[in-house]
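Only one protein chain is missing; all other protein chains are in place.
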Amino acid sequence: MPRSIEFRDALREAMSEEMRRDERVFLMGEEVAEYSGAYKVSRGMLEEFGPRRVIDTPISEAGFSGLGIGAAMMGLRPIIEFMSWSFSLVAADQVLNNAPKMRYMSGGQLGCPIVFRGNDGAGGQLGSTHSWCVEGLYANVPGVKIAIPSDPYDAKGLLKTAIRDDDPVFFLESERLLSVKGDVPEEEYTIPFGEALIRRPGGDCTIVSFGRPVNFCLEAAEALAKDGIDCEVIDGRTIRPLDIDTIVKSVRKTNCCVVVDQSWPFASPGAEVAAQVHRACFDDLDNHVYRVHSDDVPAPYAYNLEQEMLPNVRKITEAARHATYNA
Amino acid sequence: MPRSIEFRDALREAMSEEMRRDERVFLMGEEVAEYSGAYKVSRGMLEEFGPRRVIDTPISEAGFSGLGIGAAMMGLRPIIEFMSWSFSLVAADQVLNNAPKMRYMSGGQLGCPIVFRGNDGAGGQLGSTHSWCVEGLYANVPGVKIAIPSDPYDAKGLLKTAIRDDDPVFFLESERLLSVKGDVPEEEYTIPFGEALIRRPGGDCTIVSFGRPVNFCLEAAEALAKDGIDCEVIDGRTIRPLDIDTIVKSVRKTNCCVVVDQSWPFASPGAEVAAQVHRACFDDLDNHVYRVHSDDVPAPYAYNLEQEMLPNVRKITEAARHATYNA
Amino acid sequence: MATEATSRAGEAPLAAQLPPDTLRQWLRDMLLIREFEVRTMQAYQNRQVGGFCHVYIGQEAVAVGCTAAARDDDPIITAYRDHGHALARGMDPKYGMAELFGRIGGCAKGKGGSMHFFDASRHMYGGHGIVAAQTPLGAGLAFATKYEDEVIGRRKSDRVTLCFFGDGALNQGAFHESMNLAGILDLPVLFICENNGYSMGTSISRGTTMGHEITAKAAAYGMDSASIDGMDIMAVYDGIRPMIDRCRETSRPAFIEMRTYRYKGHSMSDPRKYRTKEEEEEYEAKDAIEKLVEHLKREHGFTDDEHTAMTKDVKKQVRAAMKWANDSPVPDNTELYTDVYTGYWGPYQGTSLPEMMRE
Partner (left out) sequence: MATEATSRAGEAPLAAQLPPDTLRQWLRDMLLIREFEVRTMQAYQNRQVGGFCHVYIGQEAVAVGCTAAARDDDPIITAYRDHGHALARGMDPKYGMAELFGRIGGCAKGKGGSMHFFDASRHMYGGHGIVAAQTPLGAGLAFATKYEDEVIGRRKSDRVTLCFFGDGALNQGAFHESMNLAGILDLPVLFICENNGYSMGTSISRGTTMGHEITAKAAAYGMDSASIDGMDIMAVYDGIRPMIDRCRETSRPAFIEMRTYRYKGHSMSDPRKYRTKEEEEEYEAKDAIEKLVEHLKREHGFTDDEHTAMTKDVKKQVRAAMKWANDSPVPDNTELYTDVYTGYWGPYQGTSLPEMMRE
């Protein structure tokens, strides 16, 4: 029978199960051990696995990211927690140059099986330095895989897959989702990368999203359904690899498409999906792809401004109406 | 009468003229003074302006980028040279969090009139850590402007505009172009941001590009012309602001479009242009937008692999043939 | 090279010589900061304040003492625990409170929040959210004042920059690059580490090598340094004043440890399991405000009535600030697109100064 647990619990279960399964796996980051994580994701893990496998670090993102990469070069399987992905900017060289390219630069000699994880995207009024959607920057880089779950079930299944993956994985969580509950089976499961999930079937309009905004899309779809606009909501689950086939199949059926991406619009994953859909569905689309993003401005602190900036339900609904000529 | 000078000379003239014009302008970076720049761009500037305005730094990109930003907050107008934009990754937090957001975070109190400049994109067989096209990462970020000249004339005119601009500008040069010569008038001139240039008029196919690959596009256009395919080559000149109007106007005429962007394909400026063109020209396009990028792999060292990876003339020509149904 | 300034008032001759009214003003400034922070915490509980909010309670003597020892036009910059520095520099609390409330009347129009208090007209170059990210900026402020003196050749201002940061910043590369650059370029900047013993839940000994003697970090850059009792404003003044003067003369950077303590949690959501109640009480017993009150009473006949009156006055001022902040409207949604770029293009609507600077 299904249990309902929080997103943060799902993350912890994934890490703990994989650490029991494979002693090469360890967790390192700021406040992950004695403080149980700034967001209590790793609560209890220090007690179970001890200080050699659950390791507190100083505020040295470049240092401990690189340390994790070095350990991965020797075959360990580090989980490096960024308290926020926003702080990964001080470690950008390590996460973008060393992790994703080690195998290539060494001509296949050394891999880098590492998971970087932490909060991504807007928290609650954290302002512009603390609200980065790093997929807008990092998705451009070959050699990484990027997973971005939208609910506890996916959080657990995708994180287990990430930890077992032999390549570097950027795992993007949302602080806003950590306390959200969802059904997660007791039984072991993993979720393959590169397989999008149709969260809501529908015939009139395809809505594609990743991570937290998937939930906004489902809300919008319900509202639109009341007006007889039946949307198919696709949760990409991973940005790299991108499951374009599932998206294209849906658009060939609905003939219109809205992409909802929480990152800034310019040169974003949303732009990529739009471009690829136009390429693959040139003869199928009744309208151009509509894109919903965070506004193209630094994240503001004020509550009303932040809410307005995010890819919210109102924007998604409007986009779907336009895409389906119901505006 | 026009003079022909090297790209590097054009850069130097722009900096020197602006430093004569405005004493708040200074140049700082690794080896810029006594060594005259790793690529001799600043040759003679130490002699003219002295060590207080042409300043060598240690290998501390995060440090001297932030130093420049702090100086800009006080109203100076720093030119910060990255020997290569690839090295800006260790300064990513400074250039992406502090420079572009200072005005916003301070509620309009403090600006950040700074220019970061240096080599961007593939040099000659420099391998994956030294061949970054940072526009693929940084173009996503609001608050910055990005200029990327394709010849000496633009290098000078755009750099002068960048130095006079009151907002942070990322100025992307190409090591491969530094020794290329071109006509540059003696007379003072600047080139406004956000105004693309039609480098070659044509009626059959619009080819849009930025920076060094613009030259490949012109080559390809000549080859295609021989086969009766008349391409219009547009040099974007700046990526932020993007002059989409000039591009759209051209596509409305040619009804097909190829975007050539040296960065990796996924979530790139090229993806953005493609998405915007599809949106604006949905009813005008006879074919989907074709995209030419560097291959989606880390930059290899081997000469043949690097040449194959780049958005070369062959790829552009093929793309234009397909876009115009001449394949 | 590290010098030691101790905490007994008798050994703070410089501060002791200052006119009593100056010390009274210090007391009022510290009381104002504490009251501001107490009400900030309440407002946060009432959800009038959002985001990350870090209060300065316990560390007041550092900001007030340092700015008192500096000139009003000496640039200062700090991290996200910045309310105290802005108030010490004389920002009207109403603009700070409005910023916390996310209102257009805030010092940053409600766009920056708690971590981004700025007051350019008072040479306060912000609050900055990324640990140590302000340290290169601090070096840059110092570079600029020196450049103005030497290149632009205005009348020599010889300004000294005070760059504040927490002990956690000692572990960030940016701090080290800044120290080295300041040393190589002879920048007139004082790097002031507010060592409150913890970065979030990590005691300095768990995160920082030589945490018991952080002036060793300065020695690595050939920099003069001092360790000062930050729980005694007179010791702060006496300790830092000569270093500011020397820096103004020589334009050489220096490093200063201010030994202090934050009485409250790291942010509003911190159970403080990582330290004992006893430890907290021990420090609260050394409270800097109390210490100064006693000194004023002992040396300058400061009376209980005066103390009560001052406290009342401060409470009144902060209450008024909260009212003002509450009456300030939230930013219009069009503010999303202002202050992004200087000019007007596409959706961007130029930039303007906040109300605070338009007075």
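Letters are used for the chains, namely A, B and C, taken in the order the chains are written, and counting of residues starts over at 1 for each.
In this section, a residue touches a chain if its C-beta (ideal position, glycine included) is under 8 Å from a C-beta of that chain, and two chains touch if they have at least 3 such contacts.
This is a predicted model, so every value here is computed, not measured.
Q: Out of all the chains shown, which come into contact with the hidden one?
A: Counting the whole assembly, the omitted chain is in touch with A, B, C.
Q: Among C:G58, C:G96, C:G173 or C:P354, which residue is in contact with the omitted chain in the full complex?
A: C:G173
Q: From the list A:S36, A:S84 or A:N97, which touches the chain that is not on show?
A: Looking across A:S36, A:S84 or A:N97, the contact with the absent chain belongs to A:N97.
Q: Among A:G37, A:G123 or A:G143, which one touches the chain that has been omitted from the display?
A: A:G143
Q: Which of C:K109, C:K217 or C:K291 sits in contact with the chain that's absent?
A: Considering the complete complex, C:K217 is the one touching the chain left out.
Q: Against the chain that's been left off, what residues of chain B make contact? List them.
A: Counting over the whole complex, chain B touches the hidden chain at residues 30-31, 34-35, 38, 56-60, 62-63, 86-87, 89-90, 123-127, 129-130, 295-298, 300-305, 308-309.
Q: I need the residue numbers on chain C that touch the omitted chain, in ascending order.
A: Residue positions of chain C that touch the missing chain: 171-177, 179-180, 183-184, 206-210, 216-217, 219-223.
Q: Please give every residue of chain A in contact with the chain that is not shown.
A: Touch set of chain A with respect to the missing chain: 23-24, 26, 52-53, 55, 57-58, 60, 62-76, 93-94, 97-98, 103-111, 142-143, 145, 166-167, 194, 241.
Just so we're on the same page, only the chains that are shown with their structure count from here on.
Q: Measuring between Cα centroids, which chain is at the maximum distance from chain B?
A: It is C whose centre lies farthest from that of chain B.
Q: By the contact definition above, name the pair with the higher C-beta contact count: B-C or A-C.
A: Here the pair linked by more C-beta pairs in contact is B-C.
Q: CA centre of chain A versus CA centre of chain B: separation in Å?
A: 30
Q: What whole-number Å value describes the gap between the mean CA coordinates of chain A and chain C?
A: The mean C-alpha positions of chain A and chain C differ by 37 Å.
Q: Out of chain B, which residues touch more than one other chain, so two or more?
A: Only 62, 93, 97, 104-105, 142-143 qualify.
Q: Which chain C residues sit where two or more other chains touch them?
A: Expected reply: 108, 110-112, 116, 128, 130, 133, 173-174, 340.
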